[in-house]
Every structure is written in structure tokens, then in C-alpha cells.
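Missing here: one protein chain of the complex. Every other protein chain is in place.
As written, the chain order gives the labels A, B and C, with residue 1 at the start of each chain.
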Amino acid sequence: ARARDLGVAPGILQPGPLNAITDVEGVLVGHVTLRKGRDIRTGATAILPHPGDLFEDKVPAAVVVGNGFGKLMGATQIRELGEIETPIVLTNTLNVPEAAAAIIEWTLGRPGHEGVVSVNAVVGETNDSGLNDIRRRALTPKLIRQAIETAKPGPVEEGAVGAGAGTIAFGWKGGIGASSRVLPDALGGWTVGVLVQSNFGGVLTVDGAPVGEALGRHFLKDYVDDGDADGSVMIVVATDAPLSDRNLERLARRALAGLARTGASMTNGSGDYVIAFSTAESVRRTPARRSQAVYGVAEVSNQYLSPLSQAVIEATEEAVLNSLFMAETTQGYDSAGGRARAIEAIPLDEVREILARYGRGEE
Amino acid sequence: ARARDLGVAPGILQPGPLNAITDVEGVLVGHVTLRKGRDIRTGATAILPHPGDLFEDKVPAAVVVGNGFGKLMGATQIRELGEIETPIVLTNTLNVPEAAAAIIEWTLGRPGHEGVVSVNAVVGETNDSGLNDIRRRALTPKLIRQAIETAKPGPVEEGAVGAGAGTIAFGWKGGIGASSRVLPDALGGWTVGVLVQSNFGGVLTVDGAPVGEALGRHFLKDYVDDGDADGSVMIVVATDAPLSDRNLERLARRALAGLARTGASMTNGSGDYVIAFSTAESVRRTPARRSQAVYGVAEVSNQYLSPLSQAVIEATEEAVLNSLFMAETTQGYDSAGGRARAIEAIPLDEVREILARYGRGEE
Amino acid sequence: ARARDLGVAPGILQPGPLNAITDVEGVLVGHVTLRKGRDIRTGATAILPHPGDLFEDKVPAAVVVGNGFGKLMGATQIRELGEIETPIVLTNTLNVPEAAAAIIEWTLGRPGHEGVVSVNAVVGETNDSGLNDIRRRALTPKLIRQAIETAKPGPVEEGAVGAGAGTIAFGWKGGIGASSRVLPDALGGWTVGVLVQSNFGGVLTVDGAPVGEALGRHFLKDYVDDGDADGSVMIVVATDAPLSDRNLERLARRALAGLARTGASMTNGSGDYVIAFSTAESVRRTPARRSQAVYGVAEVSNQYLSPLSQAVIEATEEAVLNSLFMAETTQGYDSAGGRARAIEAIPLDEVREILARYGRGEE
Partner (left out) sequence: ARARDLGVAPGILQPGPLNAITDVEGVLVGHVTLRKGRDIRTGATAILPHPGDLFEDKVPAAVVVGNGFGKLMGATQIRELGEIETPIVLTNTLNVPEAAAAIIEWTLGRPGHEGVVSVNAVVGETNDSGLNDIRRRALTPKLIRQAIETAKPGPVEEGAVGAGAGTIAFGWKGGIGASSRVLPDALGGWTVGVLVQSNFGGVLTVDGAPVGEALGRHFLKDYVDDGDADGSVMIVVATDAPLSDRNLERLARRALAGLARTGASMTNGSGDYVIAFSTAESVRRTPARRSQAVYGVAEVSNQYLSPLSQAVIEATEEAVLNSLFMAETTQGYDSAGGRARAIEAIPLDEVREILARYGRGEE
């Protein structure tokens, strides 16, 4: 069940029709999931900012590092040029090279790209070694490429799927989650969509209710850092607001506030990253624009960032909850321990009870 | 009343005896409050990392910018050298120069400082123009210096005092708040203390309970950005953990997660800053150490940052709540509107009821 | 004499008619110099991006920190919003508060600013304690304000004037210097202007010729760090190219390459900063633009940054040389040593000879 099925609706703004990153028009999402034998539980998730030629029609973008214990690829060029020119692929920590190879090969091979000699592949990751035999580096460029090629609009599959197949959050099965918010017309009318790959720990709070404590499973519970709180989270933010790269960076920073509201402890070992981009045609870096010395571009007034901030905070919080609530109990392999392991789905019945006790959830 | 008087105790860790930044041994806090006529409601708050010679015995430190719509002084040198060499003074936006002058003059005049020719004054601010005739720039270096000279250990005065005399948070009277957390010995046994100057907006959440919505006062309530959400927050974090400047920066970043949990919307116009320092003697940059080509210094292992993260998140959340709950209704002057104005204290009786409704507060 | 009077013309591009920052149309520069008794040798220099209402018609801007041992004020808001809303004032290290007060008061007092309650004053500094009794903090806001109010277009007074009255560079008298470059039309036709306040050390190179070594005066000459290499440099870059704040930051970073070519050693104690802004109307943040949710703005294509880079590198190198070559021998006070001191102007006749020996200088 998604968070709203339990009556959990964080914040004051309304979601879009899909309550997903794909509510931002043009955004495509694809998953490839690899479950092999008892030990391989991994995959990749591709987010395409628009269905056109991404390399030619680059989108303004920004990366924000919450905690940089991660292997994100592409960061410095995004920061320098303020743009993304490829699909964004999320995967596991040790398959980042294969994801980058997939992106590069896919880009080189697209029609019209015969002269392309430089590609800034954007790859994010979290470490699924808690359920996946990560050292086998099971994903190939060919497999990951399927995530790119099957990316589509519409509802986003959530939970233990794609890059979320083997992740763990708050001690429960985590994975992929999505959500969105739509601003009222007076505030710009724009949509903000979020997709997360959750693999981190803390003291779970569901719309303010102390679910982690009530379930007796949280960071520092036994005053030992047992690693449950480590891991990472990748947050991808899309919007149709015509934001500059500078304002996209500001928006991305706000996504971390949504993460904080779920009870993330932001531990040392967590790689917490946000990638944000705008799909607005009026800010796209097209060949026509780039070929001129000076071109015209749209920009959102700084003060309109405020409601967008509220939107991204809420959507991020809900996307994390969706990633948890949609994930199924998963049998896999504990790479560090070297043995089989199961991570349970969060028990939604108990969550419902706890929510009720704290005046939250379905009315 | 402080948050704990209402039974509000965010998180899973215990506070220190004072539940204030001054639980970190050696830290001194001083306020000077200026209330003059009907229009001046402002002041300054000084935080001294230790009672010794701050300029000679510098402390490792870091600054983190949540949103940089603010006039913080001293940031680039703290970042370059990783240290603070003066008191930290908080005040109103337009009196930053006078606060810097106070710090410089106080530093130049201390015994043994006859040869000092360079001082990196650290000044933070929020904009109290909602209750203070800020354009009159009523504070003088001499007055602000009193905050430095009267700084002392022990309980911290909170609410509408010092740099918090004229601030507004979540539509209610804000001000100065403090809190702390002490880690169990197995996690290092260190203390993390926080002091905030709250002057920002959002959708107030008290330990998870949707107090702002229940009270009908929050950001975007009428789908207009009426500025209530703007303003700023200064967060000062002290710890006796012997952290390097790099790890202090990481700790400072986590304070923003505590801020997020109070419902801050992190709007465009907010200047959200964190200054963090360590009081540990083993990391202090003393003349004896600095005079050597190579000296020995302590460092906390990266993984011990995780429980410290949890501590600073909790203490920041509670310090913000204390700043609200301790503030009194204040009559003053709306500088932008050019007229008298009162900002009410948050109605604690109603807050108590709301908390009860959401399973929170006193048991 | 200016560098070109000695036949020194670094680079391959042409300067503008004034060979100064004021070649960028609209830019105004003002100095106030304070020489009092034997001990006070200091001043302030104001740079106004345009003659209009700076607070209302903000200019896109960026700050880059080469080495952050300095007290620059205003940095975090420039970075967050990408804009400057006041004059830029350069002065001595311990009078930064007075410069900031001058800017704030001047801004508050301008017609139409009756409702202004927040001002991000931009102040840079270098430490003139080698010739100025800096601890007396001799400059007042009133005095510094004169630099703002007398700012004008046209030739820029250079050498031991304004904020350069007491500075030292490469062991010789430093001060204010300016230069510019104009791009050919095919490369955009824009002008880049630079103004520096030089107060740093290293191994002086004049258009490639090893002048510092030939004169026997340079950093580490006697294998002791005698402080001559310390100090700082402030670099202000103006351009009429319609650059975004992101591209202005990139341009500002390149100014450090020009600095490097003069032989700067970029020592620990140096505060090396670059502030860059665009005067182009098409990127100005006017009330008309800011009042809209979305507005149109110009942007220079990334690849056009390349010739602009070359321009700022050359103009910075030449501005530093002008600051040295135009400075006069100055009698003053050594604040650290507590005694009178004279710093000589670089001996231009010897420089001429050295240049000739290295195939440089007048032909």
C-alpha cells in the first residue's frame, strides 16, 4: 500500500494525479530488476528528464550532497555547467561503472550522435550489500541499458524493484518510492516530482508519528551502531518550473529537509544525494540556443522558490514512506556477514495501529 | 515553559543537566536586550567557546549555509582555516557592523593582544524588522560588547531576549532557545549543545504533532506568500567531542535536519546558518601547537559521527521549540508596514491540547 | 608609470581606451585616502556596478575565494542569490565594520528606500598594517561614504591611493591597479575590466621576466618566511557580457590565473578574493523582472566564456603590475613591529633594464 492508502498525507499541498515523479510531464522512469538464485537482489532504475534527445537538448540541473559517503558519478560537470545531458541511472555501489558504460554506449549510439566524443554520465547508487551479493557485480551494461530503454511515463513501480531490489531502510525493506506536489496557480501552478532509492537508517517517523520507536526498531536502540542506520539515499527531483541551475540547487537542498522529517539520522556512512532538474522547455539548453553568443532564457523569481520548497519537502517525505510501505519482504544475501538473510517489509497493520494512536492515518 | 515542561522530548537521547548549549563545559552565553520606547525591540547574544584567550587558543570550527539569504560575517576564513578566534555574536541584520566592531575592539583590547592586527569577527543575524524599527540601527558596539562581557556558564535565558528580542517564528513570537544531548559512554560520552535564534516560518510540527495546522497558522495557509515564512535562523552548535573542522562541518549540516523536523519551510528569504565548534582541548589551536612545523592533534573516528548526528538533530529540534515556548507576547514596530504591531506568544494551553490529541506531550 | 609606459603589455588581447575597470560602461570608482600624522596610511575604494539604483536594480555577481584568510563581507548571500545590491567597498582589515556601516547607511538613505530593511553590504579588505597603524581603526563610516559618493567614471587613480594607501606587494609599495580587455566582435565584442588592491607576496614576474629574482627581493629569498609574502589581494571584475551568476563565478576563478602569472605565492596568510559582476541590462534583476513569477533573461553561451577567460587573465595580470608601477614610496608605521617604516616604490629604471635583458618591455 502507498502512504495515502493508510491515510498518511504529509504536508499541506496536493499531489499530482500519479503522486509520482512522472507527474512532471515528459519524465520517464524505467527499472531493471535482477533476482538470481538466492544471492543476487539488485537492479537499476533510470530516470529520463524528457523523451527527446537528452544529449542535444540538455536540461538545467543541480546536485546537492547531504553526506558524501557515496560514489555518485557526474557531479563536477553538473555543477560547472549546470546541466544534465544523459539519463540518470541509480544502481548498486559496485556497479556504478557498468551503469556509466550503459549510459555512454546508449548515448553514443543514438541517431545523430555520430560525432559525440564526450558524455557526462550521471549515476547514483546506494549499497545493497545487506541483501545482495554485491561483490559479484552482477549487473552488466547491457542489462542496465534495459532500464533506460524501457523507461516510460505513467505510474512508477515502487518498493523492492530496480535499484531498490536489495535496499534496506530503517531496518525494514526499503526501495524505490515516488511522490509529487502541485502548486496552486497563484503560486505558479508547477509540479514537483520526487523519486527516491531508500537505503538508510534512523528513527522512523511517519507523518510525525514515532513509528520506529513504537516498533522497537531504530538507530542506537541498543546503544550500538549496528550499521542499520548506515546506507544511503538517492533523491531525484523533477519540476516543470523553469528554474535556473542555481535555483535547482536550492530546491535540491530542500529535499534533504523532507528526508529529515522521516527520521533519517544522516549517519557517517550514508551517501545522501539529491539530483534536481527542470523539464521546462524555456530553460532547456538546445543547440539553437547554444549556438548563439547570447540567448534568452526563462528564470523563476527567487521568491517563488518558497512554495516550491514546501512542495519538495513534502514530496520527498512521502516518497520515502512509499518506498517503505510498498516494499515486500525479501530473502537475499548479507555480503558482509557472508550468509543468507531476510529483511521484512514494514508491518503495515502495526503501522496503522501506531498511526491511530498518534492521531494520524486514515480518518 | 520549556518544551520538556509540556512533556515534549524529541528523540531518543538524553539532554544534559541544563539542557542548553552551556552543558558543553566552558561555553559562555551573554545577552544584551534593547527595548526602547515603542519601536526598538532588539539585542545581541554572545557565545564564547571557552573562557580563556579565544584569539590565542582558537577552536576548530565550521560554518554551514542552509540558505544564504543572510549577512553572516566571518564565513570564508572559518572555512579556509577551520577555526574561530573570537566570540560569536548574534544580532539583527542591520547591526552586523556594530557587532563586528564590538568583537574587534574587545579582541584588540584584551591583555597580551597588543600586537594583534587581524581579527576574524564572527557575526550572525536574523531580521527582527517585524517587531523592531531596524532601520534605526539602535545597537552600538559598546552595548553589544556587554553581551560578550557578561557571558557566563549556567542556564541560558531563552525567548524574547538578546538577539531574540524582536524575532518571529511560525507566526508566533520566537527568540533564543537552547538544548543539549549527552551520548552514552559507549558512544563517546560527549555532549552536544545547541543555541538558536529563531526567526523563520513554515508549518509548525511539535515532536511530530501538526501544531501549526491545528492552530490555523502556517506558511501558505491562504496560498499567499505573506512573508511570515521568511526570516532566518541562526544555529550555534558546541561539542566537547574532539572533532576536526571537517567533521564539525558534517555535524553542522545535521543541525539542519533538526530544523527541518520543526516544520521549517526553508523559504527563499530565509538566512539559515549553522556555526559549529569543538571545545576539546586536544584539538585547540594553541600558540604552542601552531609554533611547531608539525603538531599532534586528536581526531574522532568518522563512524563516531553517527551518534553525534543524532544528538545534534534532536538538540536543534528542541532548541527551536524552547525558543518558541519561552517567548512572551511582544509589542513592537513593523518596519516594513511602518506601524505598531504585536506578536503573540504561542498559546501553550492550546499546544498542550493539540499535543494530547496526537498522543504527544505530558503523560 | 603604468605598465604599458614601460612597454609591458601582457597577453594577446587589446585593452579598452582607459585600460581600466571603468572601460565597462557604467562602472564608477571612488577613493578616499586617509594620511594622518606619521602613522595613518589607509583608505577605502568604492566600485559601483552602475550609476542607477543598485538596491533595486541588482546585478548578477559571484565571489571566488582563492585563499580565504580574509574578512570579506557579503559572500554567502552573493553565492545564494547570485547578485550584488550595493557598492563594493575595499578597505583595511580592521575597518570592515565601518565600511559595511557606510554602505548600509548610504543604501537606507537613498530616495525610494524608505522601506528597505535588509542590505547585503559587500566589503573586501587587505591588511595594511605594514604601513598603517591599523589598530587605531582610523576610518569612519562617514569618511568611507565619501568613496561611494565621489565614485565616477573615467580614469582610475592608481597606486598608493584609497584602499591601497598602505598596502605592500612583492616587498614593494603596492596599491590600487586597473586594466581592461576588449574582445573582437567575432568573440562577442565585450569588455572585461579589473581593479585590484594588491598586498601580497611571491616571486615577481613582469610579463614573464623574473624581476623579483633580478632585484633580489622575493618570497623565501633567505629561506625564511618573513611575512613579506603574506597579505592579500582583492580583485574586482566587471564585464558588460550578459553572464549569469554561474558564468560570472567561472570568470572570477580565471582572474586567479592572472594573479598567478605575476608570481604570487598564494601563501597561507593571504586573503585572495575575486568579486565579479555583469553590468549588462539584459541580466539585471530589476523590480519589473523580480515581480513576475517567470521572467526572461539573457545568457551567454558557455563556449563564449573561453575568450572572456583569456581577457580576465590578461587584465588581472596587468592590473597588478599597474598597482605596483604606479605606487609611490610611502612612509608609515609598522603595526606589528611598532615603529616607523618606509616601503619603497619598485625602482622602475631597474625594472626597465631587467625587462630589456629578458627581451621584454619597450621596443
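By definition in this document, a residue touches a chain if its C-beta (ideal position, glycine included) is under 8 Å from a C-beta of that chain, and two chains touch if they have at least 3 such contacts.
Being a predicted model, the structure only gives us computed values, none of them experimental.
Among the displayed chains, contact with the absent chain in the complete complex occurs for A, B, C.
Within the full complex, the residue among A:Gly43, A:Pro60 or A:Gly74 touching the omitted chain is A:Gly74. If you put the hidden chain back, the residue from B:Asp23, B:Asp39, B:Asp57 or B:Glu80 that touches it is B:Glu80.
The chain not shown here is touched by just one of C:Leu18, C:Leu215 or C:Ala257, and that residue is C:Ala257.
Contact with the omitted chain, checked across A:Thr45, A:Thr91 or A:Ser129, is made by A:Ser129.
Contact with the omitted chain, checked across C:Gly208, C:Gly296 or C:Pro347, is made by C:Gly208. Along chain A, the points of touch with the absent chain fall at residues 65, 67-77, 79-81, 93-94, 96-98, 100-101, 104-105, 108, 115-121, 127, 129, 134-135, 137, 141, 271, 273, 335-336, 338. Those residues of chain B that touch the chain absent from the view are 80-82, 188, 242, 244-246, 250, 282, 289-304.
Counting the whole complex, the residues of chain C in touch with the unshown chain are 11-13, 66-67, 184, 186-187, 202-203, 205, 207-210, 213, 218-221, 223-225, 229-230, 250, 253-254, 256-261, 264-269, 302-307, 309-310, 313, 357-360.
Going forward, only the chains that are shown with their structure count from here on.
Per-chain Cα centroids separate chain A from chain B by 32 Å. Between the CA-based centres of chain B and chain C the separation comes to 35 Å, rounded to the whole angstrom.
With centres defined as mean CA coordinates, chain C is found 44 Å away from chain A. Counting partner chains per residue, chain B shows two or more touched chains at residues 67.
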